[in-house]
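Beneath this line is the structure, given in structure tokens, with notes to follow.
For this depiction, one protein chain was excluded, whereas all remaining protein chains were kept in their positions.
Chains here go by letter, A, B and C, matching the order in which they are written, and residues are numbered from 1 within each.
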Amino acid sequence: MTTVLETRGLCKKFGGITATDNVTFKLPAGARHALIGPNGAGKTTFVNQLSGVLLPTSGSIFLNGQDVTEWTVRARSRAGLARTFQINQLFADLTPLQSIIIAINERENAARSWFLPFGTRKDLVAEAVELAESLNLGDVLDERVGSLAYGKQRLLEIAIALAAKPTVLLLDEPAAGVPESERDQILNVVAALPASVSLVLIEHDMDLVFRFAKTISVLVNGALFVEGTAEEIAKDPRVRQVYLGEEEISHG
Amino acid sequence: MSAVTSENLRPIGTPSEQLVAAARWRWFEFLFWGIAILCGLSMFAPMLGFNVPIIPSKMMLMSEILILGLLALSIDLCLGYAGLVTLGQGAFFGIGAYTAGLLAKHGAGVAPLSDPILGLLAAGLVAGFVGFATSFLVLRGSDLTRLMVTLGVALIVEELVNKLKDITGGSDGLQGVMSSPILGIWEFDLFGKTAFWYTLIVVFVCFWFCRRLVNSSYGYSLRAIKGNALRARAIGVPVNARLIQVYTLAAAIAGIAGGLLAQTTQFASPDMVAFHRSADSLLMVIFGGAGYLYGGLIGSVVFRIMQDFLSNITPQYWLFWVGVVLVLLVLFVRNGIIGLLSAAVSRSKGAGK
Amino acid sequence: MLTILFDGIAYGMLLFVLSVGLCVTLGLMNFINLAHGAFAMAGGYLTVVMMNWYGISFYWCLPAAFIVSAVLGVVLERTLYSRLYDKTHLDQVLFSIGLIFIATAAVDYVMGASQQIINLPAELNGRFEFLGASIGVYRLFVIIICGLLTVLLQYVIGRTRFGSRLRASVDDRRVARGLGIDVTGIFALTFAVGSGLAGLGGALGASILSMDPTFPLKYMIYFLIVISVGGTTTITGPFFASILLGIADVAGKYFVPSIGGFIIYSIMVLVLIFKPEGLFTRSTRR
Partner (left out) sequence: MMKRRLLLAGVAAGAFAVPFAGTLASAVAQEVVKIGLIATLTGPQASSGRQKVAGARLFMAQNGDTVAGKKIELIIKDDTGVADQTRRIAQELIVNDKVAFLSGFSLTPLALAVAPVITQAKVPAIIMTAGTSVITERSPYFVRASFTLPQQTIPITEWAAKNGIKTAVSLVSDYGPGIDAQDAFKMGLEARGGKVVEQIKAPLANPEFAAFLQRAKDLKPDALFLFVPAPTAGSLMRQVVDRGISQAGIKVIGTGDITDDDQLNGMGDAVIGLTTSHFYSAAHDSPMNKKFVADFKAANNNLRPNFIGVSGYDGMHLMYEALKKTNGNTDGTALVEAMKGMKLESPRGTFSIDPATRDIVQDVYIRKVERKDGELYNIEFDVVKDVKDPTHK
């Protein structure tokens, strides 16, 4: 199995705080990997470095074998790395269909076309409609994104990321804040993603993690605490202690 | 909801056709430009021996409104589509005005050089170049930062115009601009008839260009940047490059507007670079409604007519009533004049049902 | 040299008192109130009317200018401004420009277009030498008043219960509201104080700055420069920014008069190129 995404000795410091502490991590092609950890473990900071929003203090990141440590968000995106956001980052005044087409346009270099009306390329529009329908967005194609139900917005987050046809997709808490009734929809969508996309799921919700992930990494205080298959992690007493235990306490 | 499929709700045609249809010209657009042309045609009415209510007496004002509208359009391109707020568009307007003015002054008589159309192109190019050179300033920071940086640039340009007396004529303005006939055929006249047609055509061409642009795939990528720059980056939109491009383009269009004013009024003065120029034009866009392309045009039409009307009634205190209108508009309407009109139309439609 | 420094500080202090209210409005409610200068004008003209028409002492005019502008501020805040908090920045710009127009025309109607001049009490006129610097008594007076105000403001915001609530509201309005803080009330009060300070600034500045109906527009740029350079998250930011700009402006005009006019703009652009969020902003949160 080839490695699609890799970090070597990744460190990120904010002033005196070490948010990411020497993380070395490999993601094989086709992976269904979850990244978990207690609050403040540095999950989002880690993802932000992977996607290029933050520059690491030291260490390097490889995407499909290329060193992308210094690359911009956009360059990584074009190299096949896509992400969703924990807090919705959508185009509130556009429609879902438009949003998806914009992303496809960028992938196909069609966004440089300044003369022909938006949507002229039938093949791209058709692709967008298909993608939207596969994510249960078919009934809201022409609504204003800002007025969509929250669950639909979360789905659109994923749809826009998928439109870039990524090889690696980072899902940052895709079900966060989604009401119970719409949760399954999102889980099904995530479960149905094609095997050609390697997934990293950053998640709080243990149900979702264990239903979905084959392998799991646990981050604690910015450092990689333990890695293993889902079963191994579920049984690992140390993980129970630092993570699940903590959760039990907070629930109790 | 689930029973109603999207197909039932949507009008006929494939999704692609529907999207393309959104960019089609509508009747009210024909109406807008049609009325503008009618205003121009009305100048011939007296020759035919009858008078129409629209008389050719306000040609200069109409040209000026169109030019202001073009300047506002350039701001709308930045503000309404790319979400880039600028308070320094007057700088490019002024640079365009001085470029066209200087070319007309020193190129007078030298056939190709003095042609107004060439002058406009030069005005657009020079302003666009300066826009490009300063575009890196607007890439970072909040709205307020952008506002102040662009304003700062404009103030510095204004000061430069004032200081470079030998070239610009300093605070007295650039004198001796003699606009040559357009393409060597149409002479500028005192009634401003040629100026009006010339302005109308140039403004329309620029508008048409912008309209194509904002309705294209490129235009939608700009809207994505306005909507959410973080996400736009994540899907691979070259945000900084696009912002630089659109800012440069807007600068060029503002330059063309400035060039038009210099050519049709045959002089250029520091007023054309001044702060109030930038502020007024931004005001027009907001007044008309940002993000519709027509906002700036309608904003300047309504604003200037209101100003002309009020200052004829009370030359000293018209500002008061303009202020009242602005305050009321903001309090009761969204999206400026266009918002007002759309509210009115949807109400009448609602009543009709 | 010292004289220049002194004049610069005096000018900067005045700028600070004039613009601090706008800074709080912008930081607290994210409201762009371009009409802030109108409150300063109200204070300035009130001083003119009280002194020149009724012969009331200058010292009474200062508190009166503060109170009247503050009352004016709170009335406008409750009746008009509060309706605009949820509107876009662009709407706020349009609205406050409209207010400026109204204020300008109204003042012109009542007071005429000419510049208004007041004559300070004799003891505030004149100059004295101190350590080789020539000190204008009135400018010293301005520095003392503005300095006291700054200390007072700093104390109120930093040490009092009101201040901590204000800071909490500026940091996160929603959270503050959730904690049971009366954000609306705090804002009305802050707006009133901000307007009052502007009015006081106008009264103090009436003899240095020119008081005419175009005042709000003329000084709008200066207020915005102070805020964009100083940032809106603290009081000290705009304070140091004002002092810096005051000194730079005066020194620039003194040493290189030929380009003195645009030194202040150049500084602003330079600062914003390197520190887009302002010179004195706490590290930006994402």
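Rule of thumb we're sticking to: a residue touches a chain if its C-beta (ideal position, glycine included) is under 8 Å from a C-beta of that chain, and two chains touch if they have at least 3 such contacts.
Just so we're clear, the structure is a prediction, and the values are computed from it rather than from any experiment.
Touched by the hidden chain within the whole complex are the displayed chains B, C.
Residue C:Gln116 is the one among C:Thr25, C:Thr47, C:Gln116 or C:Thr150 that touches the chain missing from this view. Chain B residues in contact with the hidden partner, per the touch definition given at the top, are 22, 26-36, 38-39, 51, 53-55, 57-62, 64, 159, 162, 170-173, 175, 178, 190-192, 261, 265-267, 269-272, 274, 276, 289, 292, 294, 297-298, 301-302, 305, 308-309, 311-312, 315-316, 318-319, 335, 337-339, 341-342, 344-346.
On the side of chain C, touch with the chain left out of the figure occurs at residues 3-4, 7, 11, 52, 104-105, 108, 112-119, 125-127, 134, 136, 138-139, 207-210, 212-214, 218-219, 249-254, 257-258, 260-261.
In the analysis below, only the chains that are shown with their structure count from here on.
The chains touching chain B as well as chain C do not exist; no chain touches both.
Chain centres computed from CA atoms place A at the largest separation from chain B. Taking each chain's centre as the mean of its C-alpha atoms, chain A lies 42 Å from chain B.
In whole angstrom, the spacing between the mean C-alpha positions of chain A and chain C is 47. Those residues of chain C that touch chain B in the complex are listed here as 26, 32, 80, 83-84, 87, 89-95, 97-106, 108-109, 221, 224-225, 227-228, 232, 258-259, 261-262, 265-266, 268-269, 272-273, 276-278. On the side of chain A, the complex with chain B involves touching residues 51, 53, 72-74, 77-78, 82-83, 85, 89-94, 97-99, 101-103, 105-107, 110-122, 125-126, 128-129, 138-142, 160-161, 163-164. For chain B in complex with chain A, the residues that touch the partner chain are 1-2, 4-6, 9-10, 14-16, 18-20, 22-23, 212-213, 215-221, 223-224, 226-228, 230-231, 233-239.
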